[in-house]
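Would you mind keeping the following structure in view while I ask a few things?
A protein chain is absent from this complex, but the other protein chains hold their places.
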Amino acid sequence: MIVMRTDATPEQIHMVVARVEGSGLHAHLSKGEERTVIGVVGDGRPIQQELFLYVPGVDRILPISRPYKLASREFIPHNSRFLLDGVQVGGEDVVVIAGPCSVENRTQLLEVAHAVREAGGHALRGGAFKPRTSPYSFQGLGEAGLEVLAEARQATGLPIVTEVMSPEQVPLIVRYADVLQIGARNMQNYNLLHAAGASQHPILLKRGMSATVEELLMAAEYILSHGNRRVILCERGIRTFETATRNTTDINSIPVLKSLTHLPVILDPSHSTGNWQFVDAIARAGVAAGADGLMVEVHTHPDQALSDGGQSLKPERFAAMMKQVRAIAEAIGRSMAPSRAGMPLSLQPQIVQPIESGNT
Amino acid sequence: MIVMRTDATPEQIHMVVARVEGSGLHAHLSKGEERTVIGVVGDGRPIQQELFLYVPGVDRILPISRPYKLASREFIPHNSRFLLDGVQVGGEDVVVIAGPCSVENRTQLLEVAHAVREAGGHALRGGAFKPRTSPYSFQGLGEAGLEVLAEARQATGLPIVTEVMSPEQVPLIVRYADVLQIGARNMQNYNLLHAAGASQHPILLKRGMSATVEELLMAAEYILSHGNRRVILCERGIRTFETATRNTTDINSIPVLKSLTHLPVILDPSHSTGNWQFVDAIARAGVAAGADGLMVEVHTHPDQALSDGGQSLKPERFAAMMKQVRAIAEAIGRSMAPSRAGMPLSLQPQIVQPIESGNT
Amino acid sequence: MIVMRTDATPEQIHMVVARVEGSGLHAHLSKGEERTVIGVVGDGRPIQQELFLYVPGVDRILPISRPYKLASREFIPHNSRFLLDGVQVGGEDVVVIAGPCSVENRTQLLEVAHAVREAGGHALRGGAFKPRTSPYSFQGLGEAGLEVLAEARQATGLPIVTEVMSPEQVPLIVRYADVLQIGARNMQNYNLLHAAGASQHPILLKRGMSATVEELLMAAEYILSHGNRRVILCERGIRTFETATRNTTDINSIPVLKSLTHLPVILDPSHSTGNWQFVDAIARAGVAAGADGLMVEVHTHPDQALSDGGQSLKPERFAAMMKQVRAIAEAIGRSMAPSRAGMPLSLQPQIVQPIESGNT
Partner (left out) sequence: MIVMRTDATPEQIHMVVARVEGSGLHAHLSKGEERTVIGVVGDGRPIQQELFLYVPGVDRILPISRPYKLASREFIPHNSRFLLDGVQVGGEDVVVIAGPCSVENRTQLLEVAHAVREAGGHALRGGAFKPRTSPYSFQGLGEAGLEVLAEARQATGLPIVTEVMSPEQVPLIVRYADVLQIGARNMQNYNLLHAAGASQHPILLKRGMSATVEELLMAAEYILSHGNRRVILCERGIRTFETATRNTTDINSIPVLKSLTHLPVILDPSHSTGNWQFVDAIARAGVAAGADGLMVEVHTHPDQALSDGGQSLKPERFAAMMKQVRAIAEAIGRSMAPSRAGMPLSLQPQIVQPIESGNT
């Protein structure tokens, strides 16, 4: 949609129309009292805006088509859902992923993993490779951390979510993780998105701290374009002028994303507040707003954590949060995914299963 | 707390100390490996930062005291609560204020007022004087609108919340309204805050769209400094880079405010989303996060509304939202304030009562 | 421009068209491969978006007309300029308004006023009524401050710019001030905009800290709608996530505003940085970007200032800044407005003159 200036001449309008037609598209004029608007009718691909920005008399260009397709609910009307070690993501049940920010050592991780399982958590998170603002901070255990995660998986039956930071790490991480996490700082690391998409592994894609909802969907589009549809979107707070909390939870994004896309949407109340005191309130809010799950930082000794301790819940508080979240889920007609607490490991499904969609 | 540069000389440090002592305050030095920090110990009043900003060797000044006092929970630990026509605000019960953005005419308002009452709403909102971005938009009915509000009050028993836009309007509005609303654009209109505070009338103070939580509390401090403690704070969304919704609901502000202040905190999901499709999800989230109430726009014919129609709920959707919100309130151990639906008017309390606090 | 969903049915499209025609407007259909867009052709007035937001099949509405008219360069192509005590604002010359944040006492103001005049400043600023975030801060001298400003005017010949905070103050302030300043916090105080516009006095309108350029122009439209065309727009920094400076100078707004409006545009580098060390760099940047003038805080004893001392220049630094700004102005083919330094008062023009526009 090309909007002409109010003082555009007939010659200028003609020049724009000629350029549209010259590109193999159709021009459609609307002459108002004040100005003329020229619709460009094509085949759905985005037009080259540059073709018109330098033509005299053009005021501005308004894109009409959405810039993503595979991620859109217009393209796939039904919720995408898939099984993660027997737990369905994107369906009626609310799923909770929990664990420490970083894998620090074997004892710490196993303690936390058992606490997560006993409180009813469905998957274990923990970073082996850590993106840190300062080069002087703890950068993660690397592959040794992945091995500890594998041990925790075996001990608890919880599937593993862990972050991948660069394309060349993908083959290593897929050997250990059930879900590859792409962090907020890498949401527009396109080489990484391509590599993660091509792996055909489930992906948890976190929203960049200054990314719009539309940009998040376009980042998902990179992954989906590889035919990989097991993508979970994660709101984790955006950067605003408010400094009372580390980030501002964009709670609006939950119902907005649910209306725009068929992909599952979860909330990370730990990063989106940055303060353990507010995590349970925001976890409740997320589920009340329609989130399909949560990702929460839990630590048995947060005051000794090597990263993000200030936003981690102790196990008792996490267990209390789980009860509150269950009550909220039921209040809106959903339920929590089944707990593995006390379930013998042999009874637990262990295989990531192919996607099902639109046939609940 | 005055932080010196790493290369500050002993003379520069001495000069700062001399200036602190010269102001009748005490200086307290901490010499670290890298730099010296000078604590200024006073009587709790903010120091004059300018005294030190121009002294060579000073790097920056970090304020330690919070800049508000009467509004702080450190000052008054218990929740402030007060009765509004028999409905307690700030207590265990969740309170819902609803109604049209603007009073457009008698028929419209009475229709909406009855719908609000029947769905269980506790107070009626409606603007007679409207702040509008464009001088060419509908600016409200003025005093005629107030008279219609008075009639709706009589017909339904619902107390009235309406906006006051300038100090000289205060005497007029207090004659008609049970609660004076101060809008987001006027949150730092200090003359208005003083006039509203002096009126001793209950005040609903909306957060400015780019105001921090701390600035909201300082605006409340203006009102409280007149001895008027019946102040309701209202989160209504902040301005961020995200354009998918009209504003970004700062859901974090709900638990943050509840931890910092004793005043009741409510959420306006209509302005904070700007889109009727997302209002119920965000209303649920607000109550789940701990809000003491909601303010919601309702209109019987939103497609003909003279303002903000796009974010107004139709009565049926509002009634459905009320049911969902009640379920959420109960899930977190609260309840909805008693509904007036079907209650004879003669049984309803009609008098705004004095504040009670901390003695539930 | 009404954008339909990709899955809109012909009946839904028909319903929208019927509603457009029913409102006395013309509907203009563009059917693309993906979706239909319906242009609404009217008489230039904004349409009632609410009429369409609730119609099934509607995706979103894109406004085409700009929401302001009198302020737009499309409406008045030539720069508006007017004389302020003999100094032309909005013309080729760069104009500098300077003075303390607040009028604190007679000695302070006269000292600063002479320093401003001697350094070549063209007008004197100083607040008698101060909007302060905290009710415990200095709130200004009130009318006594205005009297001191009048004395400084007589002593130096500099016209006076001072802030008006509420509609009822307008009659008082116009008796003393040559230009009424409307502060950032009041940019959308519509009652004040109306009163200021009706006064027919020159107005300096500061951009709100979270107002868009478009909203600034709509606030100006309120004033212009009273036939008062002597309006100066002032960029003073916006609120963003960056905390290294008090505000973020939106330097882009200078050329953007100059392209959208005929009104003069100035920059306030004191508020837009909040730090005296950066004021001269940003003053130079503002003039280099095309600003028609500057408003700068100057204080003879900034370390004793009762407000905003940390962003005030001492007279020597202000004088140095004036030299730098003059060099920048000349580098881009403009000049500084004539200095009054050393000029006998009797030779100075004293009358605010009617606007001239487009006939340099």
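Order as written gives the chain letters A, B and C; numbering starts at 1 within each chain.
Simple rule for what comes next: contacts are C-beta pairs under 8 Å (C-beta built on N, C-alpha and C of every residue); 3 or more make two chains touch, one makes a residue touch a chain.
Being a predicted model, the structure only gives us computed values, none of them experimental.
From the options A:M209, A:V279 or A:L294, the residue with contact to the chain not on display is A:M209. For the options C:V41, C:L172 or C:A288, the residue in contact with the chain missing from this view is C:A288.
As for the chain not pictured, it touches chain B at residues 1, 3, 5-7, 28, 30-35, 37, 39, 41-44, 62, 64-65, 74, 210, 239-241, 243. Counting over the whole complex, chain C has residues 210, 212-214, 238, 240-245, 248-256, 259, 272-273, 277-278, 281-282, 284-290, 324, 327-328, 330-332 touching the chain that is not drawn. Residues of chain A that touch the chain left out of view are 45-46, 48-55, 67-68, 131-137, 139, 165-168, 185-186, 188-192, 208-210, 215, 218, 221-222, 225, 239, 276, 302-305, 309-310.
Keep this in mind: only the chains that are shown with their structure count from here on.
Where contacts are defined as at the top, ignoring chain B still yields one piece in which all remaining chains are linked. Mean C-alpha positions place chain A and chain B at a centre distance of 32 Å.
The centroid of the Cα atoms in chain A and the matching centroid in chain C are 41 Å apart. Looking at chain B, residues 210 sit in touch with two or more other chains.
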